[in-house]
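Please find one structure pasted underneath; my questions will follow.
Shown here: the complex without one of its protein chains, the others still in place.
Now for chain A:
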Amino acid sequence: MTFVLDPTDESRPASRTVGPRPDDLAGRTVGLLDISKPRGDVFLGRLETLLAERGVTVRRYAKPTFTRPMPADLRAEIAAECDVVIEALAD
């Protein structure tokens, strides 16, 4: 029998469940998150138009750079202000 030492952080990943998906967007606030890749704003701009036509409240957000993790404050801001978030990657 061999014993080895665990090379990992020994923690199980925090268990997270995806929030329930709303049936429709009526009366909800949708956050549009631009990660600051080229042309992500084009895609989100079109989405904003389409959502606005349906009477949905839209808020725009952008990460300072796509190369780094999102600032914790921005994540908290989106969570506090929106019911749904759509994140755009683009190039």
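As a working rule, contacts are C-beta pairs under 8 Å (C-beta built on N, C-alpha and C of every residue); 3 or more make two chains touch, one makes a residue touch a chain; residues count from 1.
Definition applied: contacts and distances are computed from a predicted model.
Peer 1: What name does the UniProt record list for the absent chain among "Thioredoxin", "Aldehyde dehydrogenase (NAD+)", "NADH-quinone oxidoreductase subunit K" or "ABC transporter permease"?
Peer 2: "Thioredoxin"
Peer 1: Tell me which stretches of chain A touch the chain missing from the display.
Peer 2: 1-11, 13, 65, 67-69
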